[in-house]
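Below, a portion of the complex is reproduced, with chain positions unchanged.
Chain lettering (A, B and C) follows the sequence in which the chains are written, and residue indices restart at 1 in each chain.
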């Protein structure tokens, strides 16, 4: 029985708690959160205990930690967990600073513990099927990637202020998808952006709409377009063009109803937001984490992946701010 | 805490066990199956006990029974459960004999217990959304229904022999969908059928392909087409034409991948079979059952619905066998 | 140069005139219509002359007649044209009476002239592609056909009165599609119908909504559902299930625009009505007619096809009126 400590009892913490509870041979032992009420409520729901970080790292019976607390706590928790010899599952991003993220990766490496970063999209059934079919050669060699990534609406400005900016907060996922699908590293990154949905976004030095173009070391191309607001919901698509065809990963819909009226023919909007769209992905990533722990195999989304995605986010931020092409 | 006894530890029993276990305030207490090993394995998985029917009906703590055993056991179990004052969830069909089904309905009524028949399709998110939107008037008054219902492949002949024939075994669901969506009862039923997929089906006096046309008391029309074999998988669609438009309920797909190659543009086949396609429906129907029990409200698919669907199956069987239009 | 006489300068006559004019080596020489102004206008547009039937049949230079006048004129014109040795293209139906239609077929046979009936759907690019791919074995042997055929709105009652009823006027096309796709003849026909869209339809002894089930001599099955009114436009689909899969023929749309808004995701309605949906089919059937004449090959939709479709329409009418299954 692997005992698990969960840091963070918020929206994402609740998802992870439920998925931890579903794993055979795994028990949610502790919940830690600065919000004591939230921690208590979630702990009770799963027969776990509220505690603090020190107790977790001191408890020899805790085999793994799941970190879903705020981004500014990630690096410290990863390093402490590594030093305590715990296996680690941590939400993206590792940190807003590439240097600190690298220090985490170093600590993990030194400790020799498993560390998985929550790039949930890699576990989405649709995204994963594209990856699998691409690997099987269905469309030959990948040449070009087009990623469309749009949120239904922007988070509050208070969140944006501490988010590290749109490239580190939102596109970090898209940068990971780019690396995962194209199997190559960026040589140059160009990013531009605008404040188009809400002037408040600009007041904190951020943008809400971006266009990014990447050229890889092998000369492959990728374009990413994002927006903090899509009136029709959460838009999560990509398509990869290969020498023998194209694979598209489309949105998921709540139902398969189609309505035909005098006004037109209409279907459902995409699943509303990440909790709905990536429900299966969250379950599958946690299953994978504990499965890899059990078997002693390598996790599929490593802390190195987390560092690399952050490097791309940094490069894009620089490209946008300094209006120049960034070489990596 | 409602304690539950589950009859049947086969394919459908396992689904129900998992869904019972997921309900708050509900505990799977007993598993009963003629196959002792299957009963034991399933009981252990859920911390339940293997027992026999007598013990179940004698145990005052058992509040509800879930019947997922073979069809020939349904009637007896329903009647005994009703007499013992247990709430009942029973898989379709109630029985292969309309008379016995009516006797069950009578017993349930007399006992005043809740009894829900597992017409899972009514709980499918897509089917339920059509029903809801139709009720809201999106396409005006329903006028015509077209149901397409095809299995990926025929069951073994040994199964067919005891199935009651395609109309009672397979179309019973479609007849229930017809009644549920059209909100009217059949006035005339015409059914024809053929053995087109496997001559073995004919050797047991059954058909594997059917075409049914129904006219309701209000003059509404319905056509149902079924086949025991669709090479592309489980095909579960219907469309309802109304005075102001049409609503289509389409198939669900495992992923939203689309592939573009020199050979064409292709997407996923439908979810393979009922366990995949109706996974959500099975979960939702069980949640509804215990929710209704808890609140003391009426279940949405009653034993009367079970009797009515069976009457239609009988009428269709007669129409096909005697080559005549049957009036109800 | 083949000189052509066109009977009928109405809606369909204009379509045919344009398509005749587009054929190489073909000249529209005469237009004949009881409405002199319509005849004159259409003739002038194409550099043709207005004349009467006698003059047409007496003119040795006229090689072919295109009959797009009202249904009650078809039989007489076919017989006269056959006797005059002209090749014939005639709109469906041959006649409302099967006997007269057979007499026409006899006259055509005796005269040895080419005679093509305008079953335009066989020339629709989508429908024709299904037929071609079925013939190539893509889905194995055809087993079941589902036809959905709905008009955007009912014609005036004055039209309905002389139309021969919905089975002869509207389903005649669907019966032809059935024979063409299933490559088999009906053994039994069952038809039911209702007045659901407009009570006026009932006042002339007709119905506006029908459900038809056919079993062929080989035991294949077909269901046809029709309505005089689909609020979303002209709905012309069929699907054929075979031993190895299914082929669907879908509606055509004016554009490939998809709109995503807070209200949903919507696309175009089907092409509005037959002039739009079957524009290509009308052009292709006329090209085929003159191509076959030029090469001396058999036309693809013969007067025998016209007779057979009418026999099915008669059988369906009888089934509906007399509430019985009709054997053929």
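Definition applied: contacts are C-beta pairs under 8 Å (C-beta built on N, C-alpha and C of every residue); 3 or more make two chains touch, one makes a residue touch a chain.
Quantities reported herein were computed from a predicted structural model and do not represent experimental measurements.
Enquirer: Tell me, please, the full copy count of this complex, given that what is shown in place amounts to 3 chains.
Expert: 4
Criterion: only the chains that are shown with their structure count from here on.
Enquirer: How many degrees of rotation map chain A onto its copy chain B on CA atoms, rounded to the nearest 5?
Expert: Rotation angle between the two copies comes out at 180 degrees.
Enquirer: Hey, which chain ends up farthest from chain C, C-alpha centres compared?
Expert: Relative to chain C, the chain whose C-alpha centre sits farthest away is A.
Enquirer: For the two copies chain C and chain A, is the contact made of the same residues on each side, with over half of the numbers shared, or of different residues?
Expert: same
Enquirer: By number of C-beta pairs in contact, which chain pair leads?
Expert: B-C
Enquirer: Averaging only over C-alpha atoms, locate the centres of chain A and chain C and give their separation in whole Å.
Expert: Using C-alpha averages as centres, the distance is 57 Å.
Enquirer: Taking each residue of chain B in turn, which ones touch at least two of the other chains?
Expert: Correct list: 139, 244-246.
Enquirer: What residues on chain B touch chain C, complex-wise?
Expert: Answer in residue numbers: 139-140, 143-144, 146, 148, 150, 188, 190, 192-197, 209-215, 219-223, 225, 227, 229-232, 235, 241-246, 323-325.
Enquirer: Touching residues of chain A toward chain C in the complex: what are they?
Expert: Residues of chain A touching chain C: 230-232, 235, 259-269.
Enquirer: Show me the residue ranges of chain B that touch chain A in the complex, using the header's touch definition.
Expert: 125-126, 129-130, 133, 138-139, 244-252, 254-262
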